[in-house]
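Supplied in structure tokens, the structure appears directly below.
All protein chains but one are shown at their positions in the complex.
Right, subunit A next:
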Amino acid sequence: MIKNGSRLRSQVCDTEVIVVKSSDSLDDLRAGGVAMVAIDGEKAADAALDAEFADGTVMGKRYVDESGAEVLVTKAGAGSLSVGSTKLALKEAKPLPASD
């Protein structure tokens, strides 16, 4: 299971994420339909953005799957996040009042 705090990037768009809550499902985390790699990992030269997974990600938003896995987008990109071919859902923000 990938560690909390791990940073991953898309091979086919600019999306970068950080793992907030890990789960085994994230072993198959994809962006734009293609497996995400470590933040300093190699991008495959022939990787291409899958048009079915091109909804785009938004910086600062959190995306979740049904197993409770959660990732935070640190850099926005054109691809959609998915585990296998199941797209992740946008986590609803329940904002806390400012307390610091």
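Some notes on this structure:
As a convention for this text, a contact is a pair of C-beta atoms (placed from the backbone, for glycine too) under 8 Å apart; a residue touches a chain by one contact, two chains touch by 3 or more; residues count from 1.
In this section, contacts and distances are computed from a predicted model.
Set against the options "Acyl carrier protein", "Multicomponent Na+:H+ antiporter subunit C", "AMP-binding protein" or "TldD protein", the UniProt name belonging to the omitted chain is "AMP-binding protein". Summarising the interface, subunit A meets the missing chain with residues 3-5, 7, 18, 20, 59-62, 72, 74-75, 93-100.
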